[in-house]
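What follows is chain A.
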Amino acid sequence: MSLKIIREPINKYIQKIPLGLIHVIPERCKECGYCIDLCPKDVLTVSEERNIKGYRWPKIADGKASECIACRMCEWICPEFAIFVVEADRREYE
Partner candidate 1 sequence: MSQKGLVIKEKIVSESPRDHLIRKERFPHIWCPGCGLGTVLKCYVEAIAASSIPEDKHVVISGIGCTGRIAGYVRLDSYHVTHGRPIAFAEGMKIVRPDLEVTVISGDGDLVTIGGNHFIHAIRRNVDINVFLVNNFIYGMTGNQMGSTTPLGAKSSTSPYGCPEPPFNLPLLAAALGAPFVARWTTLHTRQLAEAMKKAFQVKGFALIEIISPCPVGFGSYNELREGKDYIKLFLENCIVDHSADLNKAAISLRPGEPIILGNFIQREMPSYHDFELEVFKKAGWLK
Partner candidate 2 sequence: MSSELRLLKPGTYFMMGNIACAEAALIAGCEFYAGYPITPSNEIAEHMSRRMPQLGRHFIQMEDEIGSIVAVLGASAAGVKAMTATSGPGFSLMMETIGLSAMLELPCVIIDVQRAGPSTGIPTFVGQGDVMQARWGSHGDYELVVYAPSAVQEFFDLTIEAFNTSEWLRIPVVVLSDEVVGHMYGRLVVPEYDKIKIVNRKRYNGPKDQYLPYSCEALVPPFVAAGDGYRIHMTGLTHDERGYPSLEIEDSHKLIDRLVMKVRKNSKHLWKYETLYADDADVVVVTFGITARSTEEAVKRARAEGLKVGMIKLLTLWPFPEDPVKIASQYARRLLVAEINMGQLIHPVREVAECPVAGINYPVGYAPPPEYILDGIRAAV
């Protein structure tokens, strides 16, 4: 039996682990990096594209799609009102 299985909560099917759906307004972003640096789950990274002012906005890093726990740190710290998170029910996506 792997540790992973032992650690799985037995009531995980009724628990609501929030899932954050990340929304970005690229034109507002100034690539300060706060959202990326402060995300506790390292969900975000810079996009390849640039906005009209040459800044690269945040996007979900590879393989991190479901890691966002909707803590909203990125939303609160963003000085540009350029990113926000809508909470969803994780089970609907699984």
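In picking the candidates, the idea was that all candidates are chains of the complex that A comes from, given by their letters.
Simple rule for what comes next: a residue touches a chain if its C-beta (ideal position, glycine included) is under 8 Å from a C-beta of that chain, and two chains touch if they have at least 3 such contacts; residues count from 1.
This is a predicted model, so every value here is computed, not measured.
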Which of 1 or 2 touches chain A - same complex, any copy: 1
Of all residues in chain A, those that touch candidate 1 in their complex: 19, 21-28, 30-34, 37-38, 53, 55, 58-60, 65-66, 73, 76-82, 84, 93-94
